[in-house]
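Dropping a structure here in structure tokens format, bear with me for questions.
Here the complex is missing one protein chain, while the rest keep their positions.
== chain A ==
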Amino acid sequence: MPVIVVEVMPKAELLDPQGKAVAGALQRLGRSAFSGVRVGKRFELHVDGPVTDALLADAREVAETLLANLVIEDVVSVRELEDVEA
């Protein structure tokens, strides 16, 4: 069954408390190569038929009206997931 993946990230200029917490944990674990972390969300939308451009446009609309809060987040990608595992 095809899957559309929507990725949402907190807006770049805003504080990301989750990312900050993970970054802090990495520092404590000595993983200092990773200097910053931002945490976003990934949604997988299952669809019955083939993924058309119209459906992707629909998914984008859903992403921008429901999945993401555009005041504080950005929709960074809406795409079909290749190689779906059974």
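Please note the rule applied: contacts are C-beta pairs under 8 Å (C-beta built on N, C-alpha and C of every residue); 3 or more make two chains touch, one makes a residue touch a chain; residues count from 1.
Following the convention adopted for this analysis, contacts and distances are computed from a predicted model.
*Asks:* Going by UniProt, what is the name of the one chain that was not included in the view, given "2-oxoglutarate ferredoxin oxidoreductase subunit alpha", "Aspartyl/glutamyl-tRNA(Asn/Gln) amidotransferase subunit B", "Spermidine/putrescine transport system permease protein PotC" or "Phosphoribosylformylglycinamidine synthase subunit PurL"?
*Replies:* "Phosphoribosylformylglycinamidine synthase subunit PurL"
*Asks:* Of A:1, A:33 or A:71, which one is in contact with the hidden chain?
*Replies:* Residue touching the chain left out of view: A:71.
*Asks:* By the contact criterion defined above, which parts of chain A meet the unshown chain? Give residue numbers in ascending order.
*Replies:* Looking at chain A, the ones touching the missing chain are residues 10-17, 20-21, 69, 71-72.
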